[in-house]
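Only a single protein chain was left out; the remaining protein chains are all shown in position.
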């Protein structure tokens, strides 16, 4: 059971993430009105928001340190926030600015913050093998660092996920695979693409631990993650931790969700893990003023990040030719166009 | 329980395969003496022999018809023989002759006989998805055909295998995955590469059926395959069938097996499924004369195939440019060199 | 242009490239039970880039199949079904994802015909979305034209407009070989990603085929030859228009298929103009531009007075707008290259 202090931290991360994405959404849609044009407005590219996923990241990352590695998929913001990624520079990156985490080269699906060992990839399940590699490095170096790979329930049908499970299991590596089950992979409901309703069951094919948290509840996630991360840190091997979450929006901004029944959207909105945690906090004697203060602090931080990002300069076009290599060859190919 | 007639057929296939590979080995090594040179001698390329695997193919294929599809891996001969591939043309192919199954273009890892729906691929586990596709076609066409993918125990760590399991399971396809567990993947013992000693356990991650035949015994395989193939044919979905087999030789011809304990080789030689089946046949009243007659028939067939192959012409060099496409484009690229 | 009996009836009906492509698929599915569609989000969603829009309603879930995010699994299943005689159309959502399934694509789909001495065929169409211009960054913006065209055994098709997309798709489905059909997102005419002028064209309602290996001279000219494909056909045309004012008369060639390659049309043009500019949205080195230049150098060296390549430089595709604009060849880049040949 998390302490009240921890519960407050978890809550703050969750409301930060929720608020952050609401603001990103607003900024993103600005300039895309009345007709949605993906190339218009202040934020470039696709945008996958994670409203409804926050409990998973916040509950898991509460057990992680900066030295631990996290890899995230295409829907990474809530995870980045819980892992402690620099919010200003992350936002600058999402706005495509020169002072962004990747100097504007990466974008929202390719956020890297080596200070807290966070990375993401836009290819389904392909963050799993690098997480296994980070765990391998930790083990070789005899540290007690762990690695956590986040992925969606749609990603557990991808070969790279299974290969990672097997490799982690046979080498007894300190890694946790956190599956965020929001019931949907874009337009495909889970039952259309797999017979297994509990993704943690995939563990059984690898003689490893698997557990599912069936409620969208940060406290339950925290507790399951305590065990899974603890197991990894203690040298007792990998775990699949599946967490029920809810997709409160379309797959990406601009997705009209024509395929999704209204009741499903409503149900997702009803089961709000942020509200649930607020109720828990109240039960622990945290009053509404304090909750408001937390939310205000979160909002302020979010505004600051967005302000920061908008003030940053865009990269110069010629910067496109830099950073392909850490040791650029003298007479490098490329560059000219 | 197979009938005595079936037992005889199984035995004949097994001794044919054993004999066939012994003769291939002799031919292969001819011209590679005293120093082994892979490019010398009458048979080109690599050669992966399956002595010790015969029970698996013979027991499974006894339940298959020509219209059923089989995909095999890099170690395909015993499976091809049990599936009824034309032995003469297959041998001509292995000898690199123009009248071979693939006109000398494919070789021993790429045998295709569409008359009996047999194909193989040299890439680990990559025969699984096409088998799933054949099963998909059967289901779409409402036939009761089934597909069987053979693979080694080392292949069950490969992503393509898992994706195939999931796809077969969620679509309830008529496919059986036959895992030939010979304890080794080239030089790597099974326990070094996976924590799961029973590969059929992989099924549990997919809510599908999995069964292991723990003895290298054609009758036991026959019975387990009756159920698995029957399940597929009746529309009741896929199965993993793992079969314990033994690798009586090196991974490929030329493999000195420096990594392999002598006892392991000896143990493989002791557990001879061909001998075991002969004993069973004797119990069923098949006398030694009859067994000898079967073996002689097998040998004769093998000799005929090898004679046939050796008499065939090699392809003309210019034939290399043909057969890239079924509908070759008018002004095709390629060709010139 | 057409192989079907009789010329397609003239039409004023204009279609987007996605509608034209779907019309061909739909017509072939109606004509042949063995044609089916499989991919992620191809059913209810109709394809993220509208490449299968409306097919579920027309043909039902058995013939328009959503599949797990298992590209190796379902592309390989396409190969198996094709070898069994069906004619699957399988979608790889973005060409950028090829790396999770490339073994099935090039070790099975592309090679099985040859490795079997043509005893089996693989009549399969692999459709895939390509290209940038909307800031989707390094893992979702590539064309990878060169990567697919380099490996033998696949026919590689890159339509630049609705008319071609329909005719090439008919041909692709009827072809007995594996065809990689690479459609540019920016050309599809999506509501949320406006297409430039050009790809929306009149499209006859009847079936018609465009044979592979016939490049299309989009604009005749005497001063320079621009060879390109996909989105950049439109950019090259714009550049050519601009150059008219400067007295430069540019010929623009749309390759339409990379395999087979219509080198003859390119050579003819180069022999006439002496000046070759190759424009490609794929990476510069070891790709399409090198190949086209090499063909000209091999077979028309004496006529060749100048050569320019305009391509994505050898960098992963950056995210921020000024960066992506810098690397993705623009109209001005093309015009400048043509000028540079003088």
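The first chain written gets the first letter, and so on, giving A, B and C; residue counts start at 1 in each chain.
The rule is simple: contacts are C-beta pairs under 8 Å (C-beta built on N, C-alpha and C of every residue); 3 or more make two chains touch, one makes a residue touch a chain.
Bear in mind that the values here come from a model prediction, so they are computed numbers and not experimental data.
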item: Chains on display which the left-out chain touches in the complete complex; value: A, B, C
item: Given A:34, A:285 or A:329, the one touching the chain that is not displayed; value: A:329
item: Option touching the unshown chain, where B:51, B:85, B:128 or B:155 are the choices; value: B:155
item: From B:104, B:174 or B:238, residue that would touch the chain that is not displayed; value: B:104
item: Sole residue of A:88, A:121 or A:244 that reaches the chain not shown, by the stated touch rule; value: A:121
item: Missing-partner contacts on chain C, residue numbers; value: 72, 96-107, 110-111, 114-115, 137-139, 146-147, 149-153, 258-259, 261, 283, 285-291, 293-294, 296-298, 301, 304-309, 314-316, 318
item: Those residues of chain B which, in the complete complex, touch the missing chain; value: 35-39, 44-46, 96-98, 100, 102, 104-107, 109-110, 121-126, 154-155, 157-160, 185-188, 192-194, 254, 258-259, 314-321, 324, 333-337
item: Positions on chain A where the hidden chain makes contact; value: 69, 71, 100-106, 110, 112-114, 117, 119, 121, 123, 126, 128-138, 140, 147, 159-160, 163-164, 166-167, 170, 322-327, 329-334
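Convention: only the chains that are shown with their structure count from here on.
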item: Reference chain A; chain at largest CA-centroid distance; value: B
item: Between chain B and chain A, distance of the C-alpha-averaged centres to the nearest whole Å; value: 45
item: Interface hub residues of chain B, defined as touching at least two other chains; value: 159-160, 163, 166-167, 170
item: Chain C: positions in contact with at least two other chains; value: 67-68, 70, 72-73
